[in-house]
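Note that one protein chain of the assembly has been removed; the remaining protein chains are unaltered in position.
Take a look at chain A:
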Amino acid sequence: EKLKILTFPWFGMDIGGTLVKLVYFEPKDITAEEEQEEVENLKSIRRYLTSNTAYGKSGIRDVHLELQELTLDGRTGNLHFIRFPTHDLPAFLQMGRDKHFSSLHTTLCATGGGAYKFESDFRRMADLELHKLDELDCLVRGVLYIDSVVSWGASECYYFENPTDPEQCVQKPYNLENPYPLLLVNIGSGVSILAVYSENNYKRVTGTSLGGGTFLGLCCLLTGCSTFEEALQMASEGESTRVDKLVRDIYGGDYERFGLPGWAVASSFGNMMSKEKRESVSKEDLARATLVTITNNIGSITRMCALNESIERVVFVGNFLRVNTLSMKLLAYAMDYWSKGQLKALFLRHEGYFGAVGALLELLHRT
């Protein structure tokens, strides 16, 4: 019993190129005895994290994702999901220092590239030793774990029914009971595509540098926006067909010789070759075109990987999909249309947090 108290707090951390994802397990079964023994700064950390939904300038707790009454390693509690931009990591470390986090002698399990890049900063600024973990191991473990524990409540996994019909397209829960084999597409700043055959057997098939970072980066340059939410908002108001050149713009209709429908994009940003059209598009149109371009490209690379690996189920995760129904529906549509119904696009509610969950699980494995 004592050992476990000493190991609190339980954190899992994923430091990506754009965002830091933090999962925190808040024990709810603390006995009076435990409560008495609990050191003051541990209490303070718990109170700080659980009583706020925003931290500092940019830290946010995704309350809607919180998993309550979760039993983890014999303890019952709530799992909290927190994120903040990677460039605010110094402020986070400063807070850790102010709250004397290091005095808790906890192991901090961290994954993502930042676990390596910022290892020395953790040591120097907050006197913390990181236990570094492979990001893909954590991702796979996290996905499989969350999917297994969330089966009771609102389904973790879902898909879009009638993806090719915008009127009829609705979100539906999906039972991912026998998940293997599975193509796991993680869209963060960049994209990794994994083929998962079992919990311990997976491979990275490929990846692309055209990911969430590209969407936001290009949007910032093209529209002057500065946040993902802003960019998405603009995209939702824009019209990509003013920016993209469609098959029908070139052939007047479908290109029947090759079975290409007139509405398909022939050239992303293709209309922007013309000066007049450059002058007539809005920022919203540009944001929308950027979103469509990046999303469709991920869709077609994914589809090719699925074909090459002979896998029919694709699970898309990663923070690019956060509050991004546009992209999810596009992906669902693209998978369905171009594969003639062969491929199914699946999504998970905790889209960007699986790496951090995997890191937390590793912490429990170690003790």
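The criterion applied here is as follows: a residue touches a chain if its C-beta (ideal position, glycine included) is under 8 Å from a C-beta of that chain, and two chains touch if they have at least 3 such contacts; residues count from 1.
Keep this in mind: contacts and distances are computed from a predicted model.
Novice: Unshown chain, UniProt name, "Eukaryotic translation initiation factor 3 subunit H", "4'-phosphopantetheine phosphatase", "Protein AUXIN SIGNALING F-BOX 2" or "Sodium/hydrogen exchanger"?
Specialist: So the chain that does not appear here would be "4'-phosphopantetheine phosphatase", according to UniProt.
Novice: Hey, which of A:47, A:278 or A:365 is the one touching the hidden chain?
Specialist: The missing chain is touched by A:278.
Novice: Could you tell me which of A:213, A:238 or A:355 touches the chain that is not displayed?
Specialist: Missing-chain contact among the listed residues: A:213.
Novice: Could you please point out the chain A residues that touch the chain left off the display?
Specialist: 16-18, 85-87, 112-114, 116-119, 134, 136, 188-190, 204, 206, 208-214, 216-222, 226, 243-245, 247, 250-251, 257-258, 260, 264-275, 278, 286, 293, 296-297, 300-301, 304-305, 307-308
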